[in-house]
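One structure is given here, and the rest of the page talks about it.
With one protein chain removed, the remaining protein chains of the complex are shown where they sit.
On to chain A.
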Amino acid sequence: MMKLLDITEKYGNTTHKYPFEPYKVAANFRGKPAYVFDLCIGCAACGIACPSNAITVQFNKDQTKLVWEFDCGRCIFCGRCDEVCPTGAIRLSEEFELAVKFDKSALIQRGELDTQYCTECHKPFAAKRLIKYGYECLSKANLGEKRLEESKNYLSICPTCKKNATVSNFTSGKEMVIE
């Protein structure tokens, strides 16, 4: 019994003064995902990769905005969102503290992106930024001005209208063009 007290003497104080003193974490620590709205293009890759459904991407009620929402209470800190994000809009930080406020909504982060409407059916189908990002990627690919302009028009058509166009071209005997 006395020997245990000797060990106490030997090692002294081992606790941290957390939260008054920051807790040092290892490099590559998987903490809370940090979201940078300006970089987000609303591609929803993070939402698909998230195994616990902490990230959701969906249109709001009147479909004017594409809402990106992250619930930290559901997050399992796996870092799949970090891996798949093409623009680096979501990165794992060194923060880990969840118990900061009594308000549950403090755990939720939201980002609202402008909606792109389909030029054919005028229905919303993606975020404007995603279409812009797609166009920027294509413009780097040296397609030539004419094809680039065609692609730009093509990008702003929703997948359903693209499908319908392909089917109607096919049934009317026109040659099928796949961009």
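Everything below uses one rule, namely that a residue touches a chain if its C-beta (ideal position, glycine included) is under 8 Å from a C-beta of that chain, and two chains touch if they have at least 3 such contacts; residues count from 1.
One rule holds for everything that comes next: contacts and distances are computed from a predicted model.
In the listed set "Biopolymer transporter ExbD", "Hydrogenase-4 component G, large subunit", "Autoinducer 2 import system permease protein LsrD" or "YtcP2", the entry agreeing with the UniProt name of the missing subunit chain is "Hydrogenase-4 component G, large subunit".
Within the complete assembly, residues 1, 3-8, 11, 14, 25-26, 28-30, 51-52, 76-79, 83 of chain A touch the chain that is not shown.
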